[in-house]
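One chain of protein is taken out of this complex; the other chains stay put.
== chain A ==
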């Protein structure tokens, strides 16, 4: 399991009441990857610039954002981090309220695809998604990610 190596108590965060906008949320979600040098701050800025330029397309499902940018020399290795905000933060506008913030760092066009596959197994499993949406601590979030996988429908 690639995912369980990436989503750890270092990279998964819970903020009960988050004060800030979507840019702050992406920055906070990405912070662990900056700290462990997976990415540098320029990658964080390019993720934010992408949304400013192209719109809220990273809103991949209800209340879920998957922030990412093109692989560039500000990414050292594949990375994934996660922030849950207890309150909804609007991505650009009210039509895109988000609570689950994922940050993906890719080094090329293919090597991160297994990570996405595993992540989708979780997000498309309605039981696990409910666990994430209802979680109100870091421990509960980690438990949800590490739940044995049901056959995804």
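Brief remarks follow.
Note that in this section a contact is a pair of C-beta atoms (placed from the backbone, for glycine too) under 8 Å apart; a residue touches a chain by one contact, two chains touch by 3 or more; residues count from 1.
The working rule: contacts and distances are computed from a predicted model.
Only one of "PTS sugar transporter subunit IIB", "Acyl-CoA dehydrogenase/oxidase C-terminal domain-containing protein", "FAD-binding oxidoreductase" or "Universal stress protein" fits the UniProt record of the hidden chain, and that name is "PTS sugar transporter subunit IIB".
From the set A:13, A:68 or A:84, the residue in touch with the chain omitted from the display is A:68, counting the whole complex.
Annotation for chain A: contacts to the undisplayed chain at residues 50, 54-62, 64, 66, 68-71, 104, 106, 109, 112-113, 116-117, 120, 123-124, 153.
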